[in-house]
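Moving on, here comes chain A:
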Amino acid sequence: MNVNRREFITSAGGAAAAAAAAAMFPVAAEAAGEILIGGLHDETGGLDFAGKPMQQMLRFAVGELNENGGLLGKKVRAVTADTGSNMQLYQTLAEQMALRDKVNVVEGGITSASREVIRPVLRRYHVLYFYNTLYEGGVCDRNCFCTGTTPAQTVEKLVPYVMKKWGKKVYTLAADYNYGQITAAWVKKYVEANGGKVLSTDFFPLDVTNFGPTIEKIQSAKPDLIMSVLVGAAHLGFYRQWASAGMKHKIPMASTTFGAGGTEPILITPEEGNGIITCYGYYPTIDTPANKAFIAKIQSKLGEYFDGTMPLLTELSECTYEGVMMYAAGVKKAGTVDRMKVIEALESGMSFEFPAGKVTIDPKTHHCIRNVYLADLENRKFIILEQFDQQPPSDTQAVCNLEKHPDSNIQYQIKL
Partner candidate 1 sequence: MDRSARAGTIATLLIGLLITFGLPAYADPFQVMQMTLYVVLAIFALSLAFIWGVGGILCFGQGVFFGLGGYTFAICAINFGGSTGAFLMALLIPAAVAAALGYFMFYGRLNDVYLGVVTMVFSLIIWKLINSTAGPEWHIGAARLGGFNGIPSIPPLNWPGRPADALDPLQVFQIAMGLLVIVYLAMKLIKGSRYGRVAIAVRENETRAALLGYDVPFVKLVVFTFGGLVAGMAGALYAANQAFIDPNVFSLEMSAKVLVWVMAGGLSTFVGPIIATIGLQYVALFLADHKLMNSQLVLGAILCVLVLSLPNGIIPALQDAAAWLFGRTRLALAGRAPAAARKTAL
Partner candidate 2 sequence: MTGEDRPPLLEATHLTMRFGGVVAVNSVNFRLAEVELRCLIGPNGAGKSTFFKCLTGQYQPSAGTVKFRGRDITGAAPHQIARLGVGIKTQIPNVFNGLDVHENVRLAAARGVKTRRMIDRTIAEVMDRVGIGDLSSRIVGTLAHGQRQLVELAIVLAGEPAIMLLDEPSAGMTNEETARAAAILREINRTTALIVVEHDMQFVKMIAHTITVFHQGAILMEGPVAAVMADPTVRDVYLGRRAA
């Protein structure tokens, strides 16, 4: 190690320093005769309900690859670690995967917070990264592919639909962190674009449980509908208190988050949850052969990958499957696991038929052009109301162009 001291000192910037470190410990594990797909998800802690299915889906996808003869004739192995809903562990385990396990790609990260922790690490150590969660948009990093939907794809469809259905006065409730903040801003934009008005936008830290005052405030504001961007365990309290205040049938509700992780419909009684309209890139109720086959396959493998019980099928878990499959396709096309070659392959405008429908990688933004669906929750099932084909991530496209600026490495705060 000391031999490389000089090399270190002359290196400029943490990235370079780390590059030196990486150089000393070549990341590509081809020699090992195996291709390693890393998974960083919260299998325990506050986000376990989302993390578990994603992790299971990753193993399931890797299993499918091996059934079809692996990649480049090599066996594929899933290397997963539990980040315990703890940001410090994300940091540590990302470094561990890059430097110790030397994985070829990392799939994972759930909250935007966790993504912004591991994205710089993986870029620094030249490990390809797939982020498979719906999020606020704006990430612009050639080393990172985002398979999930962004507000321009979902909110843009959701808002006009519910406004046509219910009215023009909207009251927004949002979780107080960057996803909530930015999504709330998009809601405002689209509401106004459709000639409506956002009466008020209230932000709640993730640990707020008592919504009594808020419920009274809403009543005094008298909106036509509520747009909920609430997130996480504590905020479920709102749906309960809303229902128990008898407001359920007085003011209807749409949400960009309800059921995204899959648990809400289970934890909330039908009386409390029915009639909430949402919009995501995937619902288990999508009525296509591809999706039916997908679900059937999962059912046949329950014991093997899903400890016996049906996993929560959501955009999060389905996109994790997509993430793995996209990487595999990239490697096949490139004929190597060399990171840059794989990235170039993926940037060639690849297109896939996934359970969620047709998905195309947008080379400019490394985000996905995909179908989105509007659904209404009835007795814990999402009834699909409408389908919108091939929606581009126009929000991110507005700020990010990796073809022009391949070195950009930030998350843009999209100006609205």
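Remarks
What we mean here is this: contacts are C-beta pairs under 8 Å (C-beta built on N, C-alpha and C of every residue); 3 or more make two chains touch, one makes a residue touch a chain; residues count from 1.
The candidates were selected such that all candidates are chains of the complex that A comes from, given by their letters.
Not measured: the values here are computed from a predicted model.
When the candidates 1 or 2 are screened for touch with chain A in this complex, the one that qualifies is 1.
Residue ranges on chain A touching candidate 1, taken from their complex, read 1-2, 5, 8-9, 11-14, 16-18, 20-21, 24-25, 43-44, 81-82, 84, 86-89, 91-93, 95-96, 99-100, 111-113, 116-117, 120-121, 176-178, 180-181, 203, 205-207, 413.
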